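These notes are about the structure you will find just below.
In this view, the complex is presented without one of its protein chains, the others remaining in place.
Presenting subunit A:
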Amino acid sequence: MDSLFKERKKRLDIFHQWRKKPQPKAKEIPDHVFMTCSHCHASIATMDLIQDQYVCPVCHHPFKISARERIRQVVDENTFKETEAKMISIDPDHFPGYQEKLERMQHQTGMREAVITGVGKIQGHPCVLAVMDSNFFMGSMSAAVGEKITRAIELATKKKVPVIIFCTSGGARMQEGILSLVQMAKTSAALKKHSDAGLLSITVLTHPTTGGVSASFAMLGDIILSEPYALVGFAGKRVIEDTIHEKLPENFQTAEFVLEKGFIDRIVPREKMKQELGMLLGFHSGRSAS
């Protein structure tokens, strides 16, 4: 009898949650039967895409996905507990248009900021996760994003567990100016403490990982993975071309290019991400710092 009610409550909860969701939906939530691959322009049935973890079956380019979808793909079912979910950016300097844009972003994505953090298990291994989302303000680094990521790393240090950071960011959040910039130092310092405690950090670079995020925690993982074809680099392509007055090669700043130059450990396709993360965590389990 009890279990019957539980089941019913669960369903009701799901229904309530669905109803509470803000109406304009995140981009990858299918509102069409077909979606077009941004790379090869093939039209793919959305149902197929969901099954293929949003990877184009024709050219194998990964579609952009939300942080929630990412978590669904790599974290063991029902193990993810979100932390600092209520943290939001405020606009102390009243930068023209910033507050409105924040609200618009929140409305559009149903997220409060460009990163979701929490604890969970991957193939049974406990870890702390920080998952960025480029649907929200290009995944740009605000003080709130920096604070959430720092808290996640500190939580991992405290719990003596690995931290996994999925990166995607266009760089600093211009509207927050210098306070955005210094988040690079704050997050890097937190990772150093985590590392000094003998703990494992894995960063996963996804499209795009650029600017301040690439020049801080993204490049500081003990192990740095990347999704295929992700844009990974510090300076913008246009800025570089304007500086050196020549055209850059087509594959410049792709994950494959950066791997060839020696700055990424492995490129991992989306369908293998969970398995490989699980294996990496497995290699390092039972060796936590005492």
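What we mean here is this: a residue touches a chain if its C-beta (ideal position, glycine included) is under 8 Å from a C-beta of that chain, and two chains touch if they have at least 3 such contacts; residues count from 1.
The rule is short, and it goes like this: contacts and distances are computed from a predicted model.
Chosen from "FAD-dependent oxidoreductase", "ABC transporter substrate-binding protein", "Glycosyl hydrolase" or "Acetyl-coenzyme A carboxylase carboxyl transferase subunit alpha", the protein name that UniProt gives for the omitted chain reads "Acetyl-coenzyme A carboxylase carboxyl transferase subunit alpha". In the complete complex, the hidden chain is touched by one of A:P62, A:G110 or A:G146, namely A:G146. From the set A:R112, A:H125 or A:H207, the residue in touch with the chain omitted from the display is A:R112, counting the whole complex. Screening A:C56, A:M105 or A:M184 for touch with the missing chain picks out A:M184.
Residues of subunit A in contact with the chain left out of this view: 86-93, 95-96, 112, 142-144, 146-147, 150, 172, 174-186, 188-193, 196, 211-212, 214-220, 233-236, 239-240, 243-244, 246, 248, 252-253, 261-263.
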